[in-house]
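The complex is shown incomplete by one protein chain, all other protein chains being positioned as in the whole.
Note that the chains are named A and B in the order they appear, and that numbering of residues resets to 1 at the start of each chain.
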Amino acid sequence: MDPSAQWRLHPQVSVRPEPFGALLYHFGTRKLSFLKDRTLVRVVDELLQAPDAIAACDRAGVAAENRATYLRALETLAASHMIEERTA
Amino acid sequence: MNPEHDKGHGDQSETVDAPVVVEDVLVEEVSIDGMCGVY
């Protein structure tokens, strides 16, 4: 997963906010992902407008020392196609 | 390092803002082929 690339939520993914974070359901793969942390939900929300994944973390208020954890989470989401690189 | 932002600690004078402890794994994935209770 390239943190300096532009990312976005996969168009077939539905995001359902929950008190504990969010549920993401991919209509193509039929997989459910559980985001355990509201900050991660904010990171995912910021992806579309942010120039890259690192900027999305910054905009969501992720402290620099925790950035690796959030990028790892994004990697997991990329591996299951919940997020994808965008070209525009 | 402003104690007023630290909502969880009230007015304990010896409180020091702890570094944020972030759980390492933030994503859990499952396949939801009908959870039990769906056929």
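Note that in this section a residue touches a chain if its C-beta (ideal position, glycine included) is under 8 Å from a C-beta of that chain, and two chains touch if they have at least 3 such contacts.
By our rule, contacts and distances are computed from a predicted model.
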| item | value |
| --- | --- |
| Protein name (UniProt record) of the chain left out of view, among "Mycofactocin radical SAM maturase", "Energy-coupling factor transporter ATPase", "2-hydroxyglutaryl-CoA dehydratase" or "ATP synthase gamma chain" | "Mycofactocin radical SAM maturase" |
| Missing-chain contacts mapped onto chain B | 5-9, 17-18, 20-23, 28, 30-39 |
| Interface residues of chain A (partner: the chain not displayed) | 12, 14, 16, 18, 20, 23, 25, 27-28, 30, 32, 34, 36-37, 39, 42, 59-63, 66 |
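Throughout what follows, only the chains that are shown with their structure count from here on.
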| item | value |
| --- | --- |
| Gap in Å, rounded to a whole number, between the CA centres of chain B and chain A | 17 |
| Contact set on chain A toward chain B in their complex | 25, 30-37, 40, 63, 65-66, 69-70, 72-73, 76-77, 80 |
| Touching residues on chain B, where the partner in the complex is chain A | 19-20, 22-33 |
